[in-house]
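Note that one protein chain is taken out, while the other chains of the complex remain in position.
Right, chain A next:
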Amino acid sequence: MELQTTWFILWGLLWAIFFMTDGFDFGVGTLYPFLGKSDIDRRMMINSVGPLWDGNEVWLITAGGVTFAAFPKVYAVMFSTLYAPLLLILFALILRGVAFEFRGQIHSEGWKRIWDACIFIGSAAPALLFGVAFANIFRGIPFDANGLYHGNLLMLLNPYGILGGALFLVLFMLHGANWLAIKTTGDLHDRSVATAGKLWLAVVPLAVLFLVASFFATSLYDNYFKYPALFLVIIVTVAALLGVRYFIAKQYFFRAWFASAVTIVGATFFGIAGLFPTLYPSLNNPGASLTAFNASSSPLTLKIMLTVVLIFLPLVIAYQIWAYNLFKGKLTKHDLEY
């Protein structure tokens, strides 16, 4: 396989892993004001992601860094044309990060309420905005051959973009609810399971609508008709989504969470496979579109980075699995002490 193709797939994979891992953190944070009835509930919810969210967020840094290293032109044009939404996401992530740390430092209701709000905004806003951004990328962004953006922030809020945002948000909430079902006990557990069921009912129509709308709003399906084997991605994703419902009903919560993880990875790859070889399509100026072939680094850089990534990412995955394993099982009162 050509180096550029390999890097294209890796690029998609990094974003998919980020959405899969930090996705449930975003979900838990979004559900936080709704499911966290008491202070104990809320601390349970924070601590369910407490040991892991920081490591999960690094997948974003790595996805960004790898975009820079492997496709510098994409990094330059994508992040400068998406200036406002990207900075909004980053500020939201800042609030979420410090909120987790700051909230418990002072025991006053008002203090906690401030950081509670930050946890919610810092989780829901990135979930929504990543969805809006990626749907718009699938659709194409109005920029020219000089990397100049011809549009404004509101143009990203077109119906397809909003649909993408809603789908991401609800999907991450479902993923988060599944996580809470694994981690919690008692009343919070029951409410998480019930919420997961309801969220599933919301995800299904949104997902169907998104698959249909993609046919009209994007040219993602061109690749699918050219290589019908790609429809497997959609089939696996839909099967995983159905699996979520089945496993929730059977009370296999870890499997339900795993299925929602696969759904998220599948949904990301639904778009990535449709985009190939384009990473960043221009909406009205197809000649300006940035592809794995016209926007990549030199072969030497791609080779060196591939070596680095192939050595270190498996290591990262190994110690992250170890960390997940170390903190597996239900949270107890013990875990609230820290």
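Everything that follows uses one rule, which is that a contact is a pair of C-beta atoms (placed from the backbone, for glycine too) under 8 Å apart; a residue touches a chain by one contact, two chains touch by 3 or more; residues count from 1.
Assume contacts and distances are computed from a predicted model.
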item	value
Protein name, per the UniProt record, of whichever chain is missing from view ("C4-dicarboxylate ABC transporter permease", "Heme lyase CcmF/NrfE family subunit", "CydA2" or "Periplasmic lipoprotein involved in iron transport")	"CydA2"
Contacting the left-out chain in the complete assembly, out of A:33, A:51 or A:277	A:51
Missing-partner contacts on chain A, residue numbers	47, 50-55, 57-58, 60-62, 64-70, 72-73, 75-80, 83-84, 86-87, 90-91, 93-95, 97-98, 100-102, 105-106, 146-149, 297-298, 300-301, 304-305, 308-309, 312-313, 316, 319-320, 323, 326-327, 334-335, 338
